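As you look at this complex, bear in mind that one protein chain is not there, while each of the others sits in place.
We just call them A, B, C and D in the order they show up, numbering each chain from 1.
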Amino acid sequence: MEVKTVIKERSENAEKVDTNKNIVYRTDNLNLWYGKDQALKNIDLDIYENEVTAIIGPSGCGKSTYIKTLNRMVELIPIVKTSGKILYRGKNIFDKSYRVEELRTQVGMVFQKPNPFPKSIYENVAYGPKIHGIRDKKIIDEVVERSLRGAAIWDEVKDRLKENAYGLSGGQQQRLCIARCLAIEPDVILMDEPTSALDPISTLKIEELVQELKQKYSIVIVTHNMQQAARISDRTAFFLNGEVVEYTNTNKLFSNPSDKRTEDYITGRFG
Amino acid sequence: MEVKTVIKERSENAEKVDTNKNIVYRTDNLNLWYGKDQALKNIDLDIYENEVTAIIGPSGCGKSTYIKTLNRMVELIPIVKTSGKILYRGKNIFDKSYRVEELRTQVGMVFQKPNPFPKSIYENVAYGPKIHGIRDKKIIDEVVERSLRGAAIWDEVKDRLKENAYGLSGGQQQRLCIARCLAIEPDVILMDEPTSALDPISTLKIEELVQELKQKYSIVIVTHNMQQAARISDRTAFFLNGEVVEYTNTNKLFSNPSDKRTEDYITGRFG
Amino acid sequence: AACGNGDDSGSTPEQQNTEQAEENGNTEGEGEGSDDLAQLEGEVGIDGSSTVGPIMEAVSEEFGAAAPNVKAPIGISGTGGGFKRFVVGETDMSNASREIKDEEAQQAEENGIEYTELEVAFDGISVVVNQENDWIEQLTIDELKTMWIEDGTATKWSDVNPEWPEEEISFYSPGTDSGTYDYFNEVVLEDEPVAKAATLSEDDNVLVKGVQGDKNAIGFFGYSYYLENKDSLKVVPIVNEAGEAVEPTAESIESGDYNPLSRPLYVYVNNASVKDKEQVYQYLKFMLENAGDLAEEVGYVRLPEDKYNEGMETIEGLR
Amino acid sequence: MKLIDQNLINKKMGGRIALNKTFNVIFLIATSLALIVLAILLYRIFTQGFSHLSWDFFQSFASRRPANAGIKAALVGSLWIMAVTIPISLLLGVGTALYLEEYARKNRFTTFIQTNISNLAGVPSIVFGLLGLTLFVREFGLGRSILAGGLTMALLILPVIVVASQEAIRSVPKHLREASLGMGATKWQTIFRIVLPTAIPGILTGSILAFSRAIGETAPLLVVGAFAYVNYLPQNLMSTFTVMPIQIYNWASRPQPAFQDVAAAGIIVLFIFLIVMNSVAVLIRNKFSKRY
């Protein structure tokens, strides 16, 4: 109940554009500390279904920290402490009873550096279904193919599924990681600078892919490339020193930022 | 003799702006291979005295490779092979008789990630003079102070010269590395993305520093931040796939690029 | 079967016999049941002296050919180490290069272990010097003692006999924890400390090398090590109780002329094992029948025949 | 205003470069020194023992006659000991390493375990022999069996394996773990399916070196009670046994000079064993080292 009222209140304050969309993630007064250093300060942020949400900001502003909080990966660092709430589909992920494995099954993640497992291409994609107890070889075969197709890499690898994933180029590896993530059919995909280590052509491919994926998934993407954010996202959050300076419709943010700092940043005054 | 005619020919083709300036580095048909992969292709590039020369281009285009060739650091990778010439102050640095230690004494380098030695701040700066056989404590003390002042970090560290350099923040470490480099009074300073790991304020400080340093030194700086290149450099080279696509006056390159690919890049179409 | 010892001036008849028997997959030409032996099973636990070890290894080697299903491995934990296991009943037999000590005997009694002592062969402790040593013809036990004890009176050859050169003697002795040393200590040193200058080693081959390379050296070790190196060492005849200088040879040791430096080697057996374990009994029987030949083959000296028969009777008495 | 005298620098440059060259040679010589020793050692042993090395040598048991003496029992005994030592030390070692690296929090207790392990790594092997004798041979009543010997050896090399495995586990890139956890894998799934397979080359190279040390150890097995003469092959874990180094020691202390050659031949066999094991380690290391 409490949750619902909060949602209503907020929706009224928020931009009126998308109130009819479903909220996937609601971040509510989130604070995060690495030991004594506060990396996130009073974050309030709603993420909507079937949208691409971009997070931009200079290095060290907390982008990665935030996105890793969404699937609680940030907890792998023992000194991390949080306060506040993150509601995923209405349930607080910080609740004791919330099983983090379940959360992470629903919320996939793609990292800055492609990080395939040192296994075959096939095994990389099959990994998710397998750990979730799917044994049926037929189903797995199908999942692998469908995921690789979904990540627009099937044609390039279909003849060498048994080869080691490290034989692929960086861009292919990154798409493989996306495929791996698609294999368990998540609800949300988090991407942390997925193209920053890639060449222009691979970057383009992944940008296209993101556009396609948003039909079925909700996507949160961190990027330091403002043009990229402008090109592919529906909504953009600008982070600075652990705070959300501005969060709004992408077009609006880039054409008519309401905060001076946003303007300075997008015009390349710093960062 | 041959060298001189080449210089003349080239100067005629080059932009007419700066022909009266001294050439520090002349790169002449440089090719470089990592094993079988060619990373630099037919590079011709002149670097002028007391200027800031920026090198931009997407990831993997060979920026770092090029700048590391200028002080022959690239040779630390055993599989590297080169052809062509680089004339530093008129002498080919690839000559058998050319002593690389001497070259590197004249040509300082600042790296992407600050890399101070795990020693005290003082020892970091004193390192260069000491290895070059300067023993006089007084002179060293003076060199240390002047270099730290030169790198705009003296005030921040003067009370803790004996402390370990790793206690400094990233931006301070980077300025310390610049100070270390200044201590042996080089002729040229090479900088490989010196601010990419730093916060906005440190970045600003270093940009200001570069502007100041160019009074006394010639500076080559690699950056992926186009605004930075535009702000601080006199001349910019745009690299793509190991080739120099365009090399000209910075203002011209950013306002009126003559190559379509340059335009695509600076407008954020890729990279 | 190829006979390995090329330098053997000729095999004894018994030896040939053994080899033939081996070829026939048979043991000694004793009339009694080789079939019995072939069917025999079980294990014989043997440990103890490294000096006696080679004899017992030879016994086990031959016994193994006759009774392939009996396991008789040999441990060489040293006489003391062997008794340590023997007195708590871990082993059936313990090889020893000295008699059991009071402490050990007491331990055995506490643990209810009754045992019998058997002699299997002689070892003649051989005193040797470098081949270039041309001054020594013989030594008495007293002279040996003067040289070897640590009382500071004799550090040079001339201190022992004024006619001998005025050079430092270098001493080579087995390790102070070996049976050989123990015996020498008892008979020659009479429990006084050995010369501090002495070089001690656990490995007798090392002593051989030491004496070979040092003109002023004197050393002692087991007969077999002298025998194998007699061409490069000079053995010193020792004046025996009867006043004659005697060199260690198979004959002089067996006959007892080489005294007091010849010593018996022992095997201690657990009485209960002989009684309860057929394989132990058979092994002992086999050992007493063949020990003389085998001991000679590995460089020791056989006992007079009636000693073995005596042993056999004792064993039969335990059954 | 120039404080740095470029002339001085240039003048000194030649000397510094020469110094560098000199030390390059000195370092090279130092490295070769160890290799030369190895070469001398190998040469001496091979020239002495090679003539004795034949098929029969592997086919025969020890004998009082040098010509008949073979290494069969010792070779098989060593294999049996390793068959006990390898799985047990690997299980315990990798388990401990996983616990310390993946589960244990940094607290006094884990520091204690860690200190303890590095301390055990320095305890002389003969002390382990005393432990094995008291614990396995006596207390557990295993007697002088392969099991007792193998367990003693397992404890002896355990610390080395723990340290090697920790190193290997630690060097599994964090991003692989993150990738797996990020897909909803549990901790153990991540460890079992990602961390361990990735760390295995490192674990194996470290461990194989430890195993080859175990193969060459004499002192602890002497104390635990390996036999010096065995003329049958072990049949099960409770069998009595001998191992190669003890057999070699036994031969080398025989009076007959011919046994010295037999000992050398035994050493060659031991060497071949060692080199095969080390090569496997190197192969594994080279095969997997470029990955990820």
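What we mean here is this: contacts are C-beta pairs under 8 Å (C-beta built on N, C-alpha and C of every residue); 3 or more make two chains touch, one makes a residue touch a chain.
Everything below uses one rule, namely that contacts and distances are computed from a predicted model.
Novice: Given the options "Nitrogen regulatory protein P-II family", "Phosphoribosylformylglycinamidine synthase subunit PurQ", "Molybdopterin oxidoreductase" or "Phosphate transport system permease protein", which would UniProt use as the protein name of the unshown chain?
Specialist: This omitted chain is identified in its UniProt record as "Phosphate transport system permease protein".
Novice: If I'm reading the header right, one chain is hidden. Which shown chains does it touch across the whole complex?
Specialist: Looking at the complete complex, the unshown chain comes into contact with A, B, C, D.
Novice: Hey, which of D:Ala62, D:Leu98 or D:Val195 is the one touching the hidden chain?
Specialist: Of the listed residues, the one touching the omitted chain is D:Leu98.
Novice: In the full complex, which of D:Leu3, D:Ala83, D:Leu131 or D:Ile200 touches the chain missing from this view?
Specialist: D:Leu131
Novice: Which candidate, C:Asn133, C:Ser178 or C:Gln279, sits in contact with the chain we can't see?
Specialist: That would be C:Ser178, which touches the missing chain.
Novice: From the listed residues A:Thr27, A:Ser64 or A:Thr105, report the one that touches the chain absent from this view.
Specialist: Candidates A:Thr27, A:Ser64 or A:Thr105; residue touching the omitted chain: A:Thr105.
Novice: Please output the residues of chain A touching the missing chain, sorted low to high.
Specialist: So the residues of chain A touching the missing chain come out as 102, 105, 129, 132-134, 139, 142-143, 146, 183-185.
Novice: Where does chain D touch the missing chain, residue by residue?
Specialist: Contact residues on chain D toward the absent chain are 16-17, 19-20, 23-24, 26-28, 30-31, 33-35, 37-38, 40-41, 44-45, 91-92, 95-96, 98-100, 102-104, 112-113, 115-131, 134-135, 155, 158-159, 162, 186-189, 191, 209, 212-213, 215-219, 222-223, 245, 248-249, 252, 267, 270-271, 274-275, 277-279, 281-282, 286.
Novice: If the hidden chain were put back, which residues of chain C would touch it?
Specialist: Contact residues on chain C toward the absent chain are 49-50, 76-81, 83-84, 87, 97-98, 101, 103-104, 106-107, 170, 172, 175-179, 181-182, 185, 191-193, 196, 198-203, 206, 209-210, 213-214.
Everything below uses one rule, namely that only the chains that are shown with their structure count from here on.
Novice: Distance from the CA centroid of chain A to that of chain D, rounded to the nearest Å?
Specialist: Averaging C-alpha atoms per chain gives centres 47 Å apart.
Novice: Take the average of all CA coordinates in chain C, do the same for chain D, and state the distance between these two points in whole angstrom.
Specialist: 37
Novice: Averaged over CA atoms, how far is the centre of chain A from the centre of chain C? Could you give it in whole Å?
Specialist: So the centre of chain A lies 83 Å away from the centre of chain C.
Novice: Spell out the part of chain D that touches chain B in their complex, as residue ranges.
Specialist: 2-6, 8-10, 12-13, 16-17
Novice: Which of the residues in chain C come into contact with chain D in the complex?
Specialist: Those residues of chain C that touch chain D are 1-5, 43, 47, 50, 53-54, 56-58, 60-61, 64, 68, 71-77, 85, 90, 203-205, 222, 224-225, 227-229, 294, 297-299.
Novice: Contact residues on chain D for chain C in the complex?
Specialist: Chain D residues touching chain C: 61-68, 143-144, 222, 225-232, 239-240, 242, 250, 252-258, 260.
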